[in-house]
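With one protein chain withheld, the remaining protein chains of the complex are depicted in position.
Per-chain numbering from 1; labels A, B and C assigned in written order.
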Amino acid sequence: MIIVMRPDATADDIAAVAARLESIGAEPHVSEGQLRTVIGAVGDREEIRSVPWEAFSGVERAVAVIRPFKFVSREFQPEPTIVDVGGVKVGGGNFAPIAGPCAVETREQLFTSAEAVANAGATILRGDAFKPRTSPYSFQGHGEAGLEMLAAAREEFGMPFVAEVVDPRDVELVCSYADLIRVGTRNMANFTLLSELGRQTKPVMLKRGFTATIEEWLNAAEYIYKEGNHDVILCERGIRTFETATRNTLDIAAVPVVKQVSHLPIIVDPSHSGGQRSLVAPLTLAGVAAGADGFMVDVHHDPETALVDGPQAILPGEFADLMDDVRAVAHALGSTL
Amino acid sequence: MIIVMRPDATADDIAAVAARLESIGAEPHVSEGQLRTVIGAVGDREEIRSVPWEAFSGVERAVAVIRPFKFVSREFQPEPTIVDVGGVKVGGGNFAPIAGPCAVETREQLFTSAEAVANAGATILRGDAFKPRTSPYSFQGHGEAGLEMLAAAREEFGMPFVAEVVDPRDVELVCSYADLIRVGTRNMANFTLLSELGRQTKPVMLKRGFTATIEEWLNAAEYIYKEGNHDVILCERGIRTFETATRNTLDIAAVPVVKQVSHLPIIVDPSHSGGQRSLVAPLTLAGVAAGADGFMVDVHHDPETALVDGPQAILPGEFADLMDDVRAVAHALGSTL
Amino acid sequence: MIIVMRPDATADDIAAVAARLESIGAEPHVSEGQLRTVIGAVGDREEIRSVPWEAFSGVERAVAVIRPFKFVSREFQPEPTIVDVGGVKVGGGNFAPIAGPCAVETREQLFTSAEAVANAGATILRGDAFKPRTSPYSFQGHGEAGLEMLAAAREEFGMPFVAEVVDPRDVELVCSYADLIRVGTRNMANFTLLSELGRQTKPVMLKRGFTATIEEWLNAAEYIYKEGNHDVILCERGIRTFETATRNTLDIAAVPVVKQVSHLPIIVDPSHSGGQRSLVAPLTLAGVAAGADGFMVDVHHDPETALVDGPQAILPGEFADLMDDVRAVAHALGSTL
Partner (left out) sequence: MIIVMRPDATADDIAAVAARLESIGAEPHVSEGQLRTVIGAVGDREEIRSVPWEAFSGVERAVAVIRPFKFVSREFQPEPTIVDVGGVKVGGGNFAPIAGPCAVETREQLFTSAEAVANAGATILRGDAFKPRTSPYSFQGHGEAGLEMLAAAREEFGMPFVAEVVDPRDVELVCSYADLIRVGTRNMANFTLLSELGRQTKPVMLKRGFTATIEEWLNAAEYIYKEGNHDVILCERGIRTFETATRNTLDIAAVPVVKQVSHLPIIVDPSHSGGQRSLVAPLTLAGVAAGADGFMVDVHHDPETALVDGPQAILPGEFADLMDDVRAVAHALGSTL
């Protein structure tokens, strides 16, 4: 921690900061500049962070030098984490195409989509039984009946599935069915839910909050990791910006930034960031080229009747074409699918 | 709903949209312009909204004409809602100064702050027993023990209190102690929690998500209202923008905008938006002048030792001075405290 | 400047940074922490800033301790600047109500509005002859003919006027007519224009870029100040955020933040930030309560025929009512008009 004093800070102000640092076992390094004094704090970072330095008299601001997360950082574990999702590996060179309908609507809808994506090369099925919706008047999902249909599709097409959980009281239920549990963008900072998932054995896909910084996102992953669940896959799905031409702005740079600072696998979700069918293919390919460990897209055989997010779903045939391009780009960059 | 067709939309595309509208009992009004055809949809708004129009062939975009919320709108109820918080009225001309520590730390800390704010004219006490924190390594609150201290302070100083709930499983517990239940900014879109609170009888303070639009915020209020709990107070607490000089950007215009479209009372939280002690007074006065129904500020007798948000807490003496200015501005604009 | 080294930085990396600091006459203060080494740089700030530290091997990031502007800071000049606008003082306790039409359309339109605002208590007239417009198909202003009408209105109603300049080649022309030269939000970072104005003797009103941080805004003021023109008035007019309910988000906290770090006067523009007639009054009052040195609003006697920004113009009668409330709030807080 670097503590920057105000130009009008007194010797007593500086001494008070130094004394508090010493009282928690840390060492103050004082540098006097032309205009300001700066105090470097060396010691246990949790102890140092726990003090409200900016509330001290004469302090202008406190700048953290070390990131607040620990276990999910590259410094803690240099080699990439590989997550096992019902037998499918994700990360560390293992690329995962994930596809299926946004929400489970009917058995026929789910199976039509699942068969198509399995044939085209998807390795994990997506489909939700619980949907958090902005309006209380929108379709909220089929609940356990939806999970049962997903389990039947897994049986039929031989692919594990990912499903969202929105309520800490449903964690056990969803874990009893799904192979990979998804935390949606609106729940990324639902620390209650994160802690609960940290005590489970199923892997977790943590979507980035559409208004969360990368650091906050990795802090959220730390909540899960620290409770004992180390199988976390990050999913970049776009952030909220001033641009309204797209639903959200896919932060493509998050892929290489996360790879630099963390060992966790990261995938992209071009469907929910772009919000339009025509943007799914270019954004998916951008994600592959930027180094993502996989991608997740919505596929629906009849988007005009979709109960959730129809405008962004691609057709089964479009998914098959996309998979051809994904393979070509991945091979061009030396990866294998 | 206005459905704007693409310039290359065919007669069949237009007929398909019209047919779907008729199939759900709505009436299509077709206007052919120079470059595009536009279809106005007249009928039941929930039915019309439930169709994914932008997934239809030839559709460029669908523009909602009517806001998605109903019960919390001025159109549904023109006169302002007045919420009763343990005997203290908020809204409809009743102005509420709410103050106290951010988190309950010790009985002494709570009582010192509570006594000071009660003497200066605050009518509701704030103090939290459950804190959602970005980092898993930060202080998370004292839980039920904290609620007990708050109840004791209520007894001692004769003022009702507001406390946050972060987990749907704690709703009953917090409701059994607090007079006003707060939903924090990170939980504004936690629809599970909102629905749970909609089934309680205690009033709810709903903070704006720091990344939520005003429309999304009112949708969140609708979740609570629609379940039967009509006592909702909105709290503007700043939004996330590119500016880093302040913790968040207090969206002062949200006060008059909300008053135009909704009948619910709205207050401001200058402590959490500004993030600095020196900004609390000017932002509070701005809120009063803009027409807010109250404000909520953090007061701590020793910010340097605060476990949560010390840099933004004001001292008891500063709060008393602020109350003098608040009264003066309120009187200048014809309100009474 | 604080230079934070990466955990894997070598002794040679650290030595190279220290050597470069010494080569420019600065002193390196090296602190070795548990995980990282941090180097504090003490010396001439312009020299230190001119080196691309983050391009050095082993450097994680460089954190500036001192703000990049100098002359416009409180440290350089503790007492507030008072700007003289054609005999009307602004700043240091002198409050300026500025009003008039957005654009000069006709002599009748300008004089009707000017007479009304003068009678209601405005001390400076606004009205533009050059308008920068997003679309090339919109009205761009009357040019010199507009400035002549403004000069005639000044004569008639005895109030100085402010007008915008958009082209460095028009600076002399506008300066030959107007009492206060305005730099619009889209030109805040037009450094060519700023430098030109820095060499003039007329005072400048510098609007905040709607996407500029407060620090960038003060840097822009520094461009003007450093060339020799010290009469700069800042104008907060809203920033671009994700919220679409208002045209922009008035950053009300910018008023106290600027007052803390700079000696320049600051006013607010509620018309262009809110973009709606009904928001002008509450936002103006919020600005007054937050401590602004004045405000500027669009007044038009017939907004339905306005060529520019009609929806946000208030009527002459509304302006008179607003002035009553402005006086009341200002008096409540101890200011005089």
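One rule holds for everything that comes next: a contact is a pair of C-beta atoms (placed from the backbone, for glycine too) under 8 Å apart; a residue touches a chain by one contact, two chains touch by 3 or more.
Quick caveat, the model's predicted, so the values are computed rather than measured.
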| item | value |
| --- | --- |
| Which displayed chains the hidden chain touches across the whole complex | A, B, C |
| Omitted-chain contact residue, chosen from C:7, C:43 or C:132 | C:132 |
| Among C:74, C:89, C:107 or C:240, residue touching the chain not depicted | C:240 |
| Candidate in contact with the missing chain, chosen from A:82, A:286 or A:315 | A:286 |
| Residue ranges of chain C at the interface with the undisplayed chain | 20, 46, 49-56, 68-69, 132-139, 166-169, 186-187, 189-192, 195, 209-211, 216, 219, 222-223, 226, 240, 276-277, 303-304, 306-307, 309-311, 313 |
| Interface with the unshown chain - residue positions in chain B | 2, 4, 7, 29, 31-36, 38, 40, 42-43, 45, 63, 65-66, 75, 240-242, 244 |
| Touching residues (missing chain, whole complex) on chain A | 211, 213-215, 239, 241-246, 249-257, 260, 273-274, 278-279, 282-283, 285-291, 325, 328-329, 331-333 |
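The rule we apply is simple: only the chains that are shown with their structure count from here on.
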| item | value |
| --- | --- |
| Overall pattern in which the protein chains touch one another (line/ring/star/complete/other) | complete |
| Homomeric contact chain A-chain B: same or different residue positions, threshold half | same |
| Label of the chain whose CA centroid is most distant from the centroid of chain C | A |
| Length of the line joining the C-alpha centres of chain B and chain C, rounded to whole Å | 31 |
| Mean-CA-position distance for chain B and chain A (Å) | 26 |
| Multi-partner residues of chain C (at least 2 other chains) | 241-242, 244 |
